[in-house]
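Worksheet: the structure to be examined is printed underneath.
With one protein chain held back, the other chains of the complex are shown just where they sit.
A and B are the chain letters, set down in written order, and residue numbers restart from 1 in every chain.
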Amino acid sequence: MLLALELVGLFAFSVSGALMAIRKGFDVIGIVLLAGITALGGGVARDVIIGATPPVAFTDLGYFLMPVAAAVVTFFAHPALERLTTAVLVFDAAGLGVFCVTGTLKSLAYGLSPLPAAVLGVVTGVGGGVLRDMIARETPALVRPDAELYAVPAIAGTIAVACQPRLAVPAAVVIVAFRLVALARRWHAPTAFILAKCPSRSAPNPPC
Amino acid sequence: MLLALELVGLFAFSVSGALMAIRKGFDVIGIVLLAGITALGGGVARDVIIGATPPVAFTDLGYFLMPVAAAVVTFFAHPALERLTTAVLVFDAAGLGVFCVTGTLKSLAYGLSPLPAAVLGVVTGVGGGVLRDMIARETPALVRPDAELYAVPAIAGTIAVACQPRLAVPAAVVIVAFRLVALARRWHAPTAFILAKCPSRSAPNPPC
Partner (left out) sequence: MLLALELVGLFAFSVSGALMAIRKGFDVIGIVLLAGITALGGGVARDVIIGATPPVAFTDLGYFLMPVAAAVVTFFAHPALERLTTAVLVFDAAGLGVFCVTGTLKSLAYGLSPLPAAVLGVVTGVGGGVLRDMIARETPALVRPDAELYAVPAIAGTIAVACQPRLAVPAAVVIVAFRLVALARRWHAPTAFILAKCPSRSAPNPPC
């Protein structure tokens, strides 16, 4: 079950990287590269930081082949995948939930205390996307105020897992559900500029 | 004393990251992310390179909470902080001095020879700022010819420490003083273009 969700997440992350590469006009090397970095970048960063070298992405062949397969599919079927935005976003939310939780659990297992473990769980879930946007020379979607909440569900879920590892499954469900609701209702994180310009600083989403 | 300076430096680095995020219109996640990466990125890079995993930033809670605290302060008080430019630059110079020296000493303790240890000391001091500028899609201030000398004081100080670890305190003082004088007198590093355009190529700072 967890493994199936992880594969679904790897596929969705890879597709988002491959689609970004195609939109940017990269060649086939760039498509495979961006698929792989989006899918595996967060986990590799986590493993390098906790000292779990070589990272699991370099020891488990499945991690390796999924981005290549997703890149090949996207290479030929990208017009269809661009139209399937909703499906890709739902799969991506599933990946976010699984990667954040497994990343937190692995960091705990390597002896980190709860707060750093939660942060590395978030790194596992969102790191690949930030690297994707850096290579594609885009402002990271993670920090754009017009992008729906992505890190906030991740943080909420990983802190829950870090404090109580037995909450792994419900925490993953909360991350996925929170992310999907944020997408559906267009929830955004506040910016400092908006707060500074508005008369009422206490409102989380001021109307002005 | 050293600890106090390190906290001052962490705060200044975090504020510079948070201010950059606000200037770029990032949301609150981006403000915390850029504060944390600016403050901790150089030290994490150093620890990963010397094999000191997990990095101290992930084992010492103070390193973790300072960027979050600085991001919160900057989120609400950024117009005031923008006006306190001089104070932020002085605190930043203090951070540069402390981080360069402690980074060099730690690299020596992990068995590196003096020259690589000095380079890793510089990485500790300037790495976070380069990552900040890469994520914000800016030309790194470190390499801009219109930015006052930053790496040059760092290199001078870390080489001194690497050759004679007992010079730690005077080397940190030299880095801070050299940086502040460079700011006050607007010292810049030469570019190859300036040299190429000038009749005399041998002068380090040609007048043209």
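Following the convention adopted for this analysis, a residue touches a chain if its C-beta (ideal position, glycine included) is under 8 Å from a C-beta of that chain, and two chains touch if they have at least 3 such contacts.
Bear in mind the structure is a predicted one, so any value in this text is a computation, not a measurement.
Checked against the full complex, the one of A:30, A:103, A:127 or A:140 touching the unshown chain is A:30.
Residues touching the missing chain, restricted to chain B, are 48-51, 110-113, 115-116, 119-120, 130, 134, 137, 139-140, 142-145, 147, 150-152, 188-193, 195-196, 201 (touch as defined at the top).
For chain A, the residues in touch with the chain missing from this view are 21-22, 24-31, 33-34, 44, 48, 51, 53-55, 58-59, 61, 64, 74-76, 78-79, 134-135, 137.
Here is the rule we go by: only the chains that are shown with their structure count from here on.
The mean-CA centres of chain A and chain B are about 29 angstrom from one another, to the nearest whole unit.
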